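Let me begin by handing over the structure; questions about it come next.
Of the protein chains in this complex, one is absent; all others appear in place.
Up next is subunit A:
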Amino acid sequence: MIENKFDAIVVGAGPAGTSAALVMAQSGLNVALVERGDFPGSKNVMGGQIYSKSLNEIVPEFWKEAPLERVVAEKRFWFLSKDSKVSVAHKTPKFAQPPYNSCTVLRAKFDKWFVGKAIEKGAFYIPETLVEDVIRDNKGRIIGVKTGRAEGELYAPVVVAADGVNSLLSKAAGFHPELSPENVALAVKEIIAMPRNRIQDLFDLEGEQGCTIEIAGEITKGMVGVGFIYTNKTTLSVGVGCILSDWVNYKMSPYDLIEEMKNHPVVKPLLEGGQIREYLAHLIPEGGYNAMPLLVSDGFLVAGDAGMMVNGLHQEGSNLAMTSGKMAAETIIEAHKKGDFSARCLSLYKRKLDESYVIKDLKKYRNSYAYLEGNRQLLTTYPEIINNAATEFLTVDGVPKWEKQKKIFRSTLKKRNLWGLIKDAYSAWRAFG
């Protein structure tokens, strides 16, 4: 008789699921981690940053062993007009010292390592297996899952759905309605190979340090979204993501948009000579707090992307996933002590999330997307205004600076009137402040 009973089942070996499995295994629970991909990370896509704080709480001093690409020592933000950029950057030694702030990673390598850590702690990893449905007892409580394999039932008093943005499992369990195009972003990304010393030179990097560049403005053509360039050891992660409904309404193809971005006069020189290694595309749950599904029921918890836990404005997702996975695990460990897996007992998970940055941040930005969708001038007119202003102000042409300022103000008002500017400032403060 083959054992198919566990203390907990985690579905999906991404940051959320692996964190949950690792923490539970560490405390001695017999936990199954079920993944549909060929290997951990084979189905997983993200921009390419993991954040230290959340991972360090799960694997202390992870940087000593994890396959990291670069430590992000500098964060750059670009506002692009058609041919110009205004950039803001922050670099600090604090980011470059343990425990660091964030690191770039390639998921195929990182996820293999992370799942390896969970296995090391005793998690039972079941690869290449699609979980299709939950199994309920006669009282409707979830007591296991059904996989796509022959004799494919697994049983446990509690199941964690960490199966990503398009969570089949929470859909099957009736938690998750179909995602609406307003609540997800479609991101495309290329991994571009480039010799290490060329990356060092082009991006002005020291040693193992790296930088991230977030790009707003012209490149998204008014769609709500951002582009990015992250430096890895010998590759760059280059991509752009926009709200799915915008791709549809603007009739843009992701492939065309990323090509245009790569050919933008400011971006192009940074990519010259690079060779495309991979092309990836993925959905990002950007619905935020307002679109979050139910996260807890009898014998069932939802974590990470499956629970819409992404802070798109700050490019944070993997950290919310890891933290929610860890909190799900801590809740289940408690539940095992009490032998109670009811929604009431498991709602500890929701309380933990509410008290943490996860829900606090998602609440803070709950209206930000709707706001941006209603104020597209922020994405189009403003980058143009600030670029024009910069060009004007920095051009040395014998015009007195005082006159230049007046000229800038006049041309700004042509693009957006005073009332509009005040309104934008106020509503931006309301949405992001």
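Keep this in mind: a contact is a pair of C-beta atoms (placed from the backbone, for glycine too) under 8 Å apart; a residue touches a chain by one contact, two chains touch by 3 or more; residues count from 1.
FYI, contacts and distances are computed from a predicted model.
Visitor: Of the options "Electron transfer flavoprotein small subunit", "Cellobiose transport system substrate-binding protein", "V-type ATP synthase subunit B" or "Copper-resistance protein, CopA family", which is the UniProt protein name for the chain that has been left out of view?
Guide: When "Electron transfer flavoprotein small subunit", "Cellobiose transport system substrate-binding protein", "V-type ATP synthase subunit B" or "Copper-resistance protein, CopA family" are compared with UniProt, the left-out chain turns out to be "Electron transfer flavoprotein small subunit".
Visitor: Consider the whole complex, including the chain that is not shown, and state which of A:Ile50, A:Val105 or A:Ile126 touches that chain.
Guide: A:Ile126
Visitor: Among A:Ser19, A:Thr147, A:Asn183 or A:Thr323, which one is in touch with the chain left out?
Guide: A:Thr147
Visitor: In the full complex, which bits of subunit A touch the chain not displayed? Write them out.
Guide: 2-4, 124-126, 128-129, 147, 149-154
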